[in-house]
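A single protein chain has been removed from this complex, and every other one stays in its place.
Up next, chain A:
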Amino acid sequence: MNRATFPHFWLPLLLIAPQLAISAIFFYWPAVQALYQSVLREDPFGLRSTFVGLANFRNVLADPAYLNAAQVTVVFSLLTAGFSMAIALLLAVQAEKVVRGRGFYRTLMIWPYAVAPAIAGMLWLFMFNPSFGTLAAIPRALGIRWDPLLNSSQAMGLVVAAASWKQISYNFLFFVAGLQAIPKSLIEASAIDGAGPVRRFWTIVFPLLAPTTFFLLVVNTVYALFDTFGIIHAVTSGGPGKSTETLVYKVYNDGFVNLLLGSSAAQSVMLMVLVICLTAFQFKYIERKVHYG
C-alpha cells in the first residue's frame, strides 16, 4: 500500500476540515443533543428542565403505544423493503432483455426517485382517495370496500405501496448495474450445461447478485425506518388510529406535536441504537452468505 506523505501537520487537517465540519454540525451535534435531551424532563412551559436519569426510557418502553409503533415499523419495513427490492429486481431482469430503447426504459424507471417523498405521498393519496381517486375505482370495481382513511390494513397497504414505489427506482439502478457485472459467458455456460431460464436465474444470476442485494437490504431497511416519514405524514399521518405510526413518525409526533421533548429524544436515541444494531447484525450474519466475485 502506498501512503501519500504530507510534509506538514496542518495541511491534511485543513483538507478534511470541510467534511469534518459537516459531519460535526449535522450529525454529531444533533445526536449529542438528542442524547442530552433524553435524560431531561421539560416543564410544561419550556422554562426549566430537570435531570431525570433513565426515566424517559422507562416510560417509553412501558408505553403500549410505543410497542404498537415498534410492531407497525417491523411490518412496514419488511413489506416496503421486500416489495421494493423484489419488484425492482423483476424490472431490472426484464429491462436487461430489452435491446432497442434500453436507455429510454431505464431513464423512465429512474424518474420516480426524483420525486420528493411528500409529493409521492400526495400522489398516492389522490390516486387512491376513496371519493375522487382515479385508481380507487379499481378495488371498488372488484367489490372491495375501499377506504384507506378508516380501514387500517388498507392504509398500511397504501403507505407501503407509496414508499416502495419511490424506492424501486433506486433499487432498479443498482440491480441493473449488478446484472451488467455478471459475465455473459457464465449465463451461456449454464445454458449449455442444460439450465433453462428460471434455473439460470436462481443458480447463477441471483447468487452472483448477492453483494448488490445485500447492500440494498441494508439501505432499504434504513430507508424504511427513517426516510419514509414524509410519505407517512402525507398519506395517513400515522392513522387511522395509530395503525401506520412508525417509530420515526412517533418521534416526530411526540416531540413536535405533543411537545414531549424528553420522551421524543429518548425514542430517537433508541432508534439510533436499533439501526446500529440492525446494520451490525446484517453485516455479521447475512454478509457471510454473500459471495464477492
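Assume contacts are C-beta pairs under 8 Å (C-beta built on N, C-alpha and C of every residue); 3 or more make two chains touch, one makes a residue touch a chain; residues count from 1.
By definition in this document, contacts and distances are computed from a predicted model.
The protein name that UniProt records for the chain not on display, among "Carbohydrate ABC transporter ATP-binding protein (CUT1 family)", "siroheme decarboxylase", "phenylalanine--tRNA ligase" or "Acetaldehyde dehydrogenase", is "Carbohydrate ABC transporter ATP-binding protein (CUT1 family)". Although one chain is not drawn, the whole complex shows that of A:P30, A:G101, A:P183 or A:G241 it is A:P183 that touches it. From the options A:M127, A:L173 or A:A191, the residue with contact to the unseen chain in the full assembly is A:A191.
Where chain A meets the omitted chain, the residues involved are 183, 185-186, 188-196, 199, 203-204, 207-208, 210, 291, 293.
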